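The complex appears here minus one protein chain, its other protein chains still in place.
For chain A:
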């Protein structure tokens, strides 16, 4: 029995250590941001007041139907729950009245015609774009958490998602000069990405005032510089997205949950040639596929190889506007 205990004891210590490590990865900064976000979310929920009903006409499989939902409380995701597990899990983004793309977890404000998009339509361009944007967003979350504490890291921005460019991108400022990632380092980043997705964080969305956004991003010089510009295009509101402990600005929409992302590789990190002050900007690139699409490893290898080339997306500069900016509502082409 004693010998058994000897074997078990070191294991126990190990688990405690790993818990500590887990806890330490949630930095104080993200805890502070999440607190502000939660307070604002609660405030907005309470301000709904008396519950009113709206009529949502669903069009699509398995059959057209009409739902009576709660105004400013019910989301497209709630409607999808009525339609069964399969529809709920495959829906990527909602299409309101045939023209407005709407985040799945964002409350509906008026009666509308609802369609739910997924990856296997004849023309899934909108769903693909949402998927690619979410991958960029999660890449930012992973990268900001993956480095050691003594390395200063600030997320800058990501260009408008374009699947044809062969990879999704996040431009990040790191306090390292001339860093060229080894294969093992890229592998670690990919693994962190997979772990993040496996936690199945629902992606929440919140429209906040400029002041609150500035408070949330007060320690990020790039974001706080971008916020006034974005707010000017969006009637003084900033759209925030939150997955787990990570918060970012984007016009959206995004996936309803990180578990949509299946196969993932962070393919390359390339130093960019820009005039932004404060340190060198690196372009993080990756490729991913939705969980529902199965592809053999050879074909996926070809996609990975392509993802290693420098992405053609706009390179950020000290002056000029953002690509991934202003309004929350993106229109279908």
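The definition used in the following text is that a contact is a pair of C-beta atoms (placed from the backbone, for glycine too) under 8 Å apart; a residue touches a chain by one contact, two chains touch by 3 or more; residues count from 1.
The criterion applied here is as follows: contacts and distances are computed from a predicted model.
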When you check the chain that is not on display against UniProt, which of "Large ribosomal subunit protein bL17m", "Vps72/YL1 C-terminal domain-containing protein", "Phosphatidylinositol N-acetylglucosaminyltransferase GPI3 subunit" or "Vacuolar protein-sorting-associated protein 36" does it turn out to be? "Large ribosomal subunit protein bL17m"
Touching the hidden chain, out of A:124, A:202 or A:279, is A:124
Among A:31, A:48, A:66 or A:163, which one touches the chain that has been omitted from the display? A:163
Hey, which of A:76, A:107, A:244 or A:313 is the one touching the hidden chain? A:313
Missing-chain contacts on chain A, rising order, are 99, 119-125, 128, 131, 159-160, 162-166, 287, 289-290, 293-295, 299, 302-303, 305-306, 309, 312-314, 323, 330-331, 333
